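Every protein chain except one is present and positioned as in the full complex.
Up next is chain A:
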């Protein structure tokens, strides 16, 4: 047996030596005989049942291969034409910036592997998985088996895999949400993460927004505001220029909507300026102009008010658009000049004065409306029982108006 093998080996030797120096020819026959001689040589060395089995198996394989080559379409369920027609349908695009759907099949420390039905698998680095900074893709909720849309941002030259990103899509969504929220004028909470020369930076919907100092209405400085959540409203949302400006003052102003005009509130003096003082009432800063402090002329504000003083002020007007409130203590003085001389008296009498003030305002308004009616009776407006102008004849009580019971307007001084 061994000698026979050696003989065969010997016979084939010449072709073996020429194998190395032969010209490259693509006939498979030579390859196969070369392979078989190699195995025959191996068989010559270790000729036992195992190698014989292997030889038989190898022969089977080669027969199968021959069959494949000679009858290439036998037993195949579809034809070449079907294949060509179907190529169009299953095309894939790998341009930068195009969106693809894929399934995550493996998660690694550096990112996630995504299977998009294309030439090769794609990779989603951990930095591109989410807008916020995360260390592992699992924190963003990416687990194997998840199906999602990604955008292609690059191609890995080495192994032809694509690099994906979720960030772009998330950014687009975040900007869209901000625009909608701005249209609806909603108040959100944002966390302050940094400060710079002009204001602070807060994160809202995953995007970084800027709040100028002028728009912050709380007392604390920038350092104290760090890592805190404050209510914010949108001032400007511009995606092309990447500008997102927020305002705390506007948000607070809205929440203070119940501040009616003419109401008296307690406030603490925040800061003094040459033209007046800023008083913090319930979170919103209102301006108490120097002319509104007292009837008498106030030469130096520092003599009357000091930062940290508590005092009662009356709300003159409330500009919700810009979040500004105008205050006054002049109206609250029982006698003019009290503010300077005796602030405590003003403090106590504040409520009374405010009520008187309100009544006076109401009377003045009623007179003004009555005048208007007199001058233009043909417009179908009349005063109903609350003194509000409205259409004729709607407000009378059903059983007739009893003239004795109408209230007479008070005398105005």
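Simple rule for what comes next: a residue touches a chain if its C-beta (ideal position, glycine included) is under 8 Å from a C-beta of that chain, and two chains touch if they have at least 3 such contacts; residues count from 1.
We adopt the following convention: contacts and distances are computed from a predicted model.
Visitor: Can you work out the missing subunit's protein name as recorded in UniProt? Choose among "Small ribosomal subunit protein uS2c", "Nucleolar protein 14 isoform X2", "Cytochrome c oxidase subunit 4" or "4-hydroxy-3-methoxy-5-polyprenylbenzoate decarboxylase".
Guide: Matching the unshown chain against "Small ribosomal subunit protein uS2c", "Nucleolar protein 14 isoform X2", "Cytochrome c oxidase subunit 4" or "4-hydroxy-3-methoxy-5-polyprenylbenzoate decarboxylase" yields "Small ribosomal subunit protein uS2c".
Visitor: Which listed residue, A:118, A:166, A:188 or A:216, touches the chain dropped from view?
Guide: Only one of A:118, A:166, A:188 or A:216 touches the chain omitted from view, namely A:118.
Visitor: Looking beyond the chains shown, say which of A:51, A:168, A:263 or A:363 touches the absent one.
Guide: A:51
Visitor: I need the residue numbers on chain A that touch the omitted chain, in ascending order.
Guide: Here the touching residues of chain A are 26, 28, 31, 35, 38-39, 42-43, 50-51, 53-55, 57-58, 60-62, 64-65, 67-68, 72-80, 82-84, 86-87, 89-92, 105-106, 113, 115, 117-121, 159-161.
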